[in-house]
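Note that one protein chain is taken out, while the other chains of the complex remain in position.
Which chain is which? They are A, B, C, D and E, in the order written, and residues in each are numbered from 1.
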Amino acid sequence: MPSTVEGDPLAGWRLAQAPFYRPVAGEVRAFEAAAAARLPVLLTGPTGCGKTRFVEHMAWRLGRPLVTLACHEDLTAGDLAGRWLLDADGTRWQDGPLALAARHGAICYLDELVEARSDALVVIHPLADSRRVLPLERRGELLQAHPDFLLVASYNPGYRGLHKALKPSTRQRFTTLAFGYPDPDTETAIVAGESGVDPLLAGRLVALGLRTRRLQADGLEEGASTRLLVHAARLVQAGLPARAACLQAVAAPLADDPDLQAVLADLVHAAFE
Amino acid sequence: MPSTVEGDPLAGWRLAQAPFYRPVAGEVRAFEAAAAARLPVLLTGPTGCGKTRFVEHMAWRLGRPLVTLACHEDLTAGDLAGRWLLDADGTRWQDGPLALAARHGAICYLDELVEARSDALVVIHPLADSRRVLPLERRGELLQAHPDFLLVASYNPGYRGLHKALKPSTRQRFTTLAFGYPDPDTETAIVAGESGVDPLLAGRLVALGLRTRRLQADGLEEGASTRLLVHAARLVQAGLPARAACLQAVAAPLADDPDLQAVLADLVHAAFE
Amino acid sequence: MPSTVEGDPLAGWRLAQAPFYRPVAGEVRAFEAAAAARLPVLLTGPTGCGKTRFVEHMAWRLGRPLVTLACHEDLTAGDLAGRWLLDADGTRWQDGPLALAARHGAICYLDELVEARSDALVVIHPLADSRRVLPLERRGELLQAHPDFLLVASYNPGYRGLHKALKPSTRQRFTTLAFGYPDPDTETAIVAGESGVDPLLAGRLVALGLRTRRLQADGLEEGASTRLLVHAARLVQAGLPARAACLQAVAAPLADDPDLQAVLADLVHAAFE
Amino acid sequence: MPSTVEGDPLAGWRLAQAPFYRPVAGEVRAFEAAAAARLPVLLTGPTGCGKTRFVEHMAWRLGRPLVTLACHEDLTAGDLAGRWLLDADGTRWQDGPLALAARHGAICYLDELVEARSDALVVIHPLADSRRVLPLERRGELLQAHPDFLLVASYNPGYRGLHKALKPSTRQRFTTLAFGYPDPDTETAIVAGESGVDPLLAGRLVALGLRTRRLQADGLEEGASTRLLVHAARLVQAGLPARAACLQAVAAPLADDPDLQAVLADLVHAAFE
Amino acid sequence: MPSTVEGDPLAGWRLAQAPFYRPVAGEVRAFEAAAAARLPVLLTGPTGCGKTRFVEHMAWRLGRPLVTLACHEDLTAGDLAGRWLLDADGTRWQDGPLALAARHGAICYLDELVEARSDALVVIHPLADSRRVLPLERRGELLQAHPDFLLVASYNPGYRGLHKALKPSTRQRFTTLAFGYPDPDTETAIVAGESGVDPLLAGRLVALGLRTRRLQADGLEEGASTRLLVHAARLVQAGLPARAACLQAVAAPLADDPDLQAVLADLVHAAFE
Partner (left out) sequence: MPSTVEGDPLAGWRLAQAPFYRPVAGEVRAFEAAAAARLPVLLTGPTGCGKTRFVEHMAWRLGRPLVTLACHEDLTAGDLAGRWLLDADGTRWQDGPLALAARHGAICYLDELVEARSDALVVIHPLADSRRVLPLERRGELLQAHPDFLLVASYNPGYRGLHKALKPSTRQRFTTLAFGYPDPDTETAIVAGESGVDPLLAGRLVALGLRTRRLQADGLEEGASTRLLVHAARLVQAGLPARAACLQAVAAPLADDPDLQAVLADLVHAAFE
C-alpha cells in the first residue's frame, strides 16, 4: 500500500531540480497574478510549445508541489476526487490527485482538459469558482481548498476537425494565457540548452522547424514543435548524422501521407546537404 | 470513514458566513414563497450571472444547510440516492446527497440539471411533486422528505446548438425564476464589492462586459459574465495593468476563433487605452 | 440494513391517509373490474393530469400497499426483481420492488413505463399474462404472484417527436384507461381543494390553463397541467400576487422560447390585470 | 440462499396442473417428433396467438419441467449458463437456467429469442446442434445435455420496421413451426373456456377481433390477439358492460393514434350496440 | 469449484468416440501439414457445411483434446486468457480456455472468429505467429505454448450485408482452407449415415437441398445446409411424413418472407408429392 511521509503527503510531487525554462513574454507575471488572486489558469497553444515545462517552472518558482494529470475520455470524477478502497479492516478512503492537491495546497495541472469526460469537467467547477470547494459526495465531505491550491489546465484549440470544445460554463472559470512557438533566437537557445549541440546546428534545426510550420497551409496537421527539434538534436548528440536524425525525429513523425513525406524529406535534405 | 456530528449530519454543509449578494428584482420574495409552499424552484439564465450565489444567499437567509451537486452525464440515481458500502461487518448503507438533504431538511441544489442522466432525473420526480418522497429501492425504504427540504435546480436554456432539453414531466414539477445579467449599476457594485477595486474601474469593466455581450449577434457563444469582470478586477488588485488583466480574464476565455479574438482584443484596448 | 416489520413487509408502502381524488368518469369501476379479473392496467394521458393520484386513490380504496417505481433508461431487470447482497456471512437475497409487490400482494405502479430498458420490460411479461409468475433466475426461484398483486403502469403517448413506443407484446398485456384533463368544474374543485384558495380564483386559474392548452397548436409542447395551476394557487396562498405566481408557476415552466414566453406572459397579464 | 429439493432440482418448474390448450393442426405431432429426434423447435407467429400456452401444454404432455426465459438485450451468456457466487467459504457455482435445464432434462423455452444479445445467442449453438453440449468456460466444464433436454424458442417475424433478424447460423439450428390465429370456432371455444363467458358472447368477441385484424392493411401494427379477447371477456365476467370492456381491453391497447382509435371505437360500438 | 484430473486437465475435452466424417478433398492432408508446421488454420465456408465436424474429426485423428469456443461481441480477452477468482484464501488464478489449450497442447477452435471483440482478436496474435506465446498480463506470466497446441478458427465470409471483416493483421496469421457443400453423392451418404434413413430418401432430400441453394440468386440469404437435410431425415425417422418433415426442418427455417416461403413450400411439395 502506498506510504506517504506524514508531514508532507505531496513530497513525491515536489520538483527535485529547477526545470530549464526561458520566459518568453509576460507569462510569468500573469501566472503569478492569477496565483495571488487564486484564480484558475488555462494555457492554450499547440503541441510541444512548452506549456507543461512552463507549469513545472512556475511550480518550482512558487515552491509548490505539482500534481499533473493527463485527461482522457475514461478519466472519471472518481479518479480525480478519490474512492473507497477495500482493506483487511473494511474500506479506506484514498484521496484522488485533485483532492490531494486541493487538501495540501499543490498546483493541480490538468493536461488537455478538453479530453476529459463531462463528469470530470463538472467536478472541478466548484473548485474553480469563488467557492473553492470539492464536494466528495461518496465520502460525505465538503473539502475546502488549501489557500495555496491552484488549478491549471491546458487546451489545444488548433486541431483542425476537432469537434470537442470546452463549454462556456467551464471555460469562463479560467483566466487564459495563450502560448505559441518561441521566437527563433529563444528557440535556438532552448534546442541548444536541452540537447547540448552547438548553437549553429541548433539554429539550422530551428530554421528547418520554421519551414515545416509553413506547410500547415498545405495540409500538414501541425508543424514541428520545439520538442521535435530537441529530439533531432539529441539524436545527433547520440551519434547520428544530422540528416538521418532529422528524418527520424522531425520528418517521419509529422505525416503519414507519402506526398507530404516527400516534401518534408526535401526540406531536410535542403537543410543538411 | 466519514464522521458526522450525530446531532447535525449536515453541519459541514451550513454556510459559515453570509455570502455577498445584491437582490435584483423580486427573486428573494418569490423564492421565499416557493419555500413556504414547499414547491421546487428552477433557476434559468446564462453562465456566471449569479444563480449559484443566489441559492447560497437564500440558504443563509432561511438558515438551512445547502447541498450542491453539479449534474453530469455520469451522475447516476445511485450517486444521488445512496448505496451499500462494504464494511468489515458486511454492508452499510450510505445516504447519497439527495437522501441526506431530504432526510435532514436541507436545500438540495442540482446545478445544470439538464446534464443529468435520465435515471437521475426521474429519481427526483416523487420528491418534486406533492408526494415529497424518495424511494430508496435498494435499501427498501420510502423516505418521506423533511418539511424543510427544498429542491432547487439550475438550467441554462441559452446555449446555441444545445440539443438537450428538460422533458415536460420534469420541467412542470418546478416553479421557475428567470435570471439575466444585473443592470449596470448593480453589476458595478458587485464587481467592486467582490474584488476591492474602486467603483470607477469597476464601471469601466462593466462597460466592457456590456460590449462583449452585444457580440453574441456576431457569433460569440456567450458574452462576458459578471464572474469574468470580477476575475479581471482581482487580477488588477494582484498587480496587473488593467489591459493585461482584461485580455487574460475576459478576452481570451471568450473565444478560440482568431477573428473573434481580434475583435475582443480591440474592445479591451479601446476600453483601457 | 433495512428492517421491515415481519408481519407486513410492505407496511412502509401503505398510504397513511386518504389522498384527495375526484373521480371523473367510469375509471374507478373500470379499475375495480381489472383488479377483480387480475388484469394489468395501463393509464395513458398527459403530464400532471392525475394518473399517479388516481393510482394512490385506488390503492387506498382497495386497501392494498402501493409500490411506485419511476422507470428510466438505467433501471435494470435486477433493480426490479432483486439481487444478492454481500453480507458478513456471505450473500443474502434482497427482493426488488417488483418481487416484493408480487410476493406480498401490493399494487406495483410503473410510472412512465416506456422509459424502461428492454430487459425491465420483458421481466414483467410473465407477471402480466395468465401465468402471473416472476422468474427470479439469479435466485433460482419461480415466484408465483400473490392473488392481490396488481400491475399498473403509466404512459404518455402525446409527446411530439417521441420515438419510443411500447411494443405490441408489452402493450397487449395491459387493459388500458385513457386520461385527459378534467372538465373545468372538476378542475376548479381540484385546484381549490389542493391549495385552499377560493373557488373564484381557482376558476380564473383554470381558465388560464385552458388558454395555454390551446397554444399546443402554435408550437407549445404541452399546455399547463392541473398540477401547474395548483402550484400557482399555492404560491398565492404563500403570499405572492396572482400575476407573479402565474408567471413563476405556469408561464415560465412551459417554454424556453422567448416568443412563446411572451405569448404566455400576455395570457397571464390578461387573466390577472 | 435458494434451496432446491435434492432429488428434483427442477421441482419448482413442473406444471402443477394441465394448462388449457386446444390443438389446432398437426403441431402436437410435429413437436413430439422433434422431441423424439432431439431437435430444437422454433415457434413463429404474432403476439398472443398461443405459443407460450402451447409450450406449457407440451411440457405437461411430455411430463418434463419447463424453464422459461424472456430474452432481452441485457440477458448475457452468464445469465444463461451460470456464474460464481461469493460465499462465506469462497465462491460457489450456480447453474443458470439453461445449464439447469440441460443438466436435468427440462424443456428450456427462450421467449422472443431475437431480442437476446449475440453472446446469449451463440452460447446456445453447441446445445442446438448434434453436439448437445454447453461449454461452461468459467467453470471449466463441458456439460453434456441430458437426453430429455429440449430447446424451444419463439420469434415474431411480423413486426413491421423490425430490423433485428436471426442469423442463418442460429436459425438453421431449429426446426420451425409457424403459428397463426386459431380459426373462429376454435378461438370462440378458447375465449369461452378461459373466461367463463357464454359461447354467444365469446363468438361476438371473436368476430370483433377478426375485424381489428383486417385493419392491419390500414396502418394498425397488430390486430387483437386471442389474449385481448379473453381480457375483454374476463372484464365482462367482473361486471363491466361488454362495450366498456372491449374499449378497455381491445380498442385502447391496440393504438395511440387518435384516428385509429376512433375506427376501433366504431368497431366496438357496432359490435355491441 | 471445478475439479480436474491432475494428470490430464483436459480430459473432459477429449472426444469419447470417433465423429462421423467423410473427407471431401485434400483437407485432411492440408490440416495435417499445418499441424506439423505448427501454423494456425482458418476454415471458411457457409453455415452447416461441416467445418465443426471436420475439426472434431481432426482432433480425433491427431489424438488431441479439442477446446471449442463460440466467439461473440461480449467475449473478452479475459474470458479467453483467464482471470483471478476470489477465494476463501484470497485470489486464485483460473486459466481461460485459450490458456488451458496453449498450456496443455490442445486444439483450440474459435468458431465464427469475426464475431469476437477486438481485444479477443489481438490476444491471439502472439500465439498465432512464430512467437507462440500468450502474455497473461494480469498474472504476470508469459505462457509459451505446448508443442501440440494448434489454433483453428472458422469464418463465414458469405453473409450478404455483413460489414465485419477480419483485419489483414489477423487474417494473415492463419493458413486458410475453404469449405463448400459436399458433392451430391457424398452429401447423400452423410444424410443417410447421420439419420439412418435409406439412401433413396437421402438422395431426394439432397436434391431438394440443391434446389433451395439455387434460390440464393432470388433473394434467399442461404440455401439449405447439409444439417437441415439431416434434420428432415431425422424427423422422418421419428415418424413424420417426408413432406411435413421438410416443411418443418428445411422450408420454414430458411425464410420469413411469405413469398420466399411459398416458393420453398412449392419445392417441398414437388419433391415429395
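Here is the rule we use: contacts are C-beta pairs under 8 Å (C-beta built on N, C-alpha and C of every residue); 3 or more make two chains touch, one makes a residue touch a chain.
Nothing here was measured: the structure is a model prediction, and the numbers come from that model.
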Listed residues A:44, A:118 or A:156, member touching the removed chain: A:156
Have a look at A:71, A:107 or A:191 and name the one touching the chain we're not showing. A:71
Across the whole complex, list the residues on chain E that are touched by the chain not included here. 26, 29-30, 32-34, 36-37, 39, 42, 44, 76-77, 84, 86, 89-91, 93, 117-119, 121-123, 125-126, 129-131, 135, 137-142, 157, 165, 167-169, 171-178
Touching the unshown chain, chain A contributes residues 1-2, 4, 12-13, 47-48, 52, 68-75, 79, 85-89, 94, 96-97, 100, 111-112, 115, 156, 159, 194, 221-222, 224-225, 227-228, 230-231, 234-235, 237-240, 244-245, 248-249, 252-254, 256
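In the analysis below, only the chains that are shown with their structure count from here on.
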From the C-alpha centre of chain A to that of chain E, how far is it in Å? 51
Chain centre separation in whole Å, for chain D relative to chain C (CA means): 30
